[in-house]
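A protein chain is absent from this complex, but the other protein chains hold their places.
Moving on to chain A:
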Amino acid sequence: MAEVEETLKRIQAHRGVVATIVVNAEGIPIRTTLDNSTTVQYAGLLHQLTMKARSTVRDIDPQNDLTFLRIRSKKHEIMVAPDKEYLLIVIQNPCE
């Protein structure tokens, strides 16, 4: 547990990381560095997108599954590690 906390702290402290969010399957934040409303918004939207992405991947080959999702936008990069029980979201400003 301590190791997990340490790793989370390290991730949060990295250069350019805007926010780190861990939400459970219901959209309730477990760990977050943003305010609650933004967290819930991110969680809801990304949950839907992850579901859609997973559905896409599995539609093509049902034995495949989604492991990671990265969205690069002008301002940030959103990285989502999806799982059945939780969503791990990290938002980073890419360098320079």
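Rule of thumb we're sticking to: a residue touches a chain if its C-beta (ideal position, glycine included) is under 8 Å from a C-beta of that chain, and two chains touch if they have at least 3 such contacts; residues count from 1.
Please note the rule applied: contacts and distances are computed from a predicted model.
Missing chain, UniProt protein name: "Dynein axonemal intermediate chain 4", from among "Autophagy-related protein 9", "Dynein axonemal intermediate chain 4", "CDCA4 protein" or "DNA replication complex GINS protein SLD5".
The set of chain A residues touching the chain not shown comprises 1, 3-4, 7-8, 10-11, 14-17, 22, 24-28, 30-31, 51, 55, 58-59, 62-63, 68, 70, 77, 79, 81, 83-86, 88, 90, 92, 94-96.
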